[in-house]
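Complex shown without one protein chain; remaining protein chains in place.
Entry: chain A
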């Protein structure tokens, strides 16, 4: 027992202020041993962050801890006076947050911010404060730490800021580091860097990490033990190896099944119906009962207690009482969840008569203006010569890190941003040359679904009006009554109640809103939809619902998608072709098998290797990319990727490599693949 560092007993937190008090944390027990990584997994709104904040006693003003104990070593954190607690925060317990952008003070240089923490929590290092700051920066892998200490947060990239946050947390030599979604705001390659850093720091200092995340991949790669949280309770605890290996709580199982991936391509994803219940409601029975497909009569009436199911394992489910074999039988891993769907390629083939989108040499340059006369002193080359085609009924996934210009490509295709150069043809029309009314008429062909379901609908309009807006503008459906009828159809088609038309967007959850956005796009009968990260703001289970919907629509209507994403497992699940972008250019393009199975460009390989994978056998050696993506206003000479490329040769700095065709569909821009001779 002396290896236990943190023991949380029956922690209950209440948030007052609403019409009814919420219970975001409702009787949570957990135990973290020294030196281990403990992952707290769950969808948003399940109380993960509130648990961490309750442990740190950093609850918002409306919140209070209603009961329970938090033992850190020998002291009960909930009984400490505030002055003593202040020493613990940042001292024995460090914390890093999701948003490194807002966690640093923009007017102090980072050296001072780290020094502040050292002064407070590590008085032993005071005589050599500067040296200690440099050490800390070195420890988190910031190159040239002595100079960097004098820089301000805005001079650092997101990944660097998160490293500084970690350095601040390390300054107090913590025994426990609480990391609340530390990499959610970062790109995969940067995420791999930060996760690697956390791991190596843990090995050096022996601290324990409480890792809060919603990403099963991160859990699989980082954690020793995992607890699954659902609606304010921990529903399952297990060592990671067993957690992914054997049957557990139905909720955890469903989470695995709803993860998209290549092996599930031909089928619909398993979905958890509905969404996380409100934490204000009373739960007479199991909290998951409404969404569980193995629900029994007993689940609705009687709340399941905690049952130990093995060494270090336990869960909160009535099924835990049934013998394991029977449970396995019942669940049937590949059973009802994954229903085979009609092969999509055949449908797509039959729909060839439609129109094809072809983009040739698309460039979007934003001028940088300076001085009184606003003269153009340079250009941000957001998109710099991108070409691709999307045949009808197919999906092209555009993959890349943030800032590589994927969204700009999408908006350039839709003429929401007018391209500086290049052509966008859809069917017979050259969209870049159309203006005014002519362009407005063609707009119904191409539609867009945005990433953020909260900002993509006017909060002042009824859902029905939102959907009907495009129809009115495009003259689809002559009479208001006809349009209302069509709105009802569309809502049913995307799986919502037809009565939704009479309500406001804020009454819907994220997933439902995204469905409304799909319905809105469908209202004008488009042939191609640009999906700009449509699922990245959603939870895994809801993501599966939307991906299924998009898949169904493609099969039924023969839509084409330009799918912009950074999530490679989504790509593997639903794309036909993939284009990988780096700094405004496509570096590799091909069918999904070609690119994901046999990537040729070093960047593609690095990107693929950085994605955390659940399945231990599917794991690749992570290719660590150094540094961050350069600015598109001043791209490196030669191959844009060569400063970060692990396989770079001197020649790479010379000129941008030509496109090399490896097969009819697969092409790569890399000197090492194309061989010499590129000019």
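Convention: a contact is a pair of C-beta atoms (placed from the backbone, for glycine too) under 8 Å apart; a residue touches a chain by one contact, two chains touch by 3 or more; residues count from 1.
The rule we apply is simple: contacts and distances are computed from a predicted model.
Comparing "Peptide ABC transporter permease", "UmuC domain-containing protein", "Binding-protein-dependent transport systems inner membrane component" or "Putative repeat protein (TIGR03943 family)" against the UniProt entry of the hidden chain yields the protein name "Peptide ABC transporter permease". Within the full complex, the residue among A:267, A:295, A:439 or A:659 touching the omitted chain is A:439.
Although one chain is not drawn, the whole complex shows that of A:77, A:110, A:210 or A:457 it is A:457 that touches it.
Among A:447, A:535, A:554 or A:669, only A:447 touches the chain that is left out of the view.
Of the options A:99, A:116, A:389 or A:469, the residue whose C-beta touches the omitted chain is A:469.
Take chain A: the residues that touch the chain left off the picture are 17, 411, 414, 416, 439-441, 443-444, 446-448, 450, 452, 455-461, 466, 469-470, 473-474, 504, 517, 520, 524.
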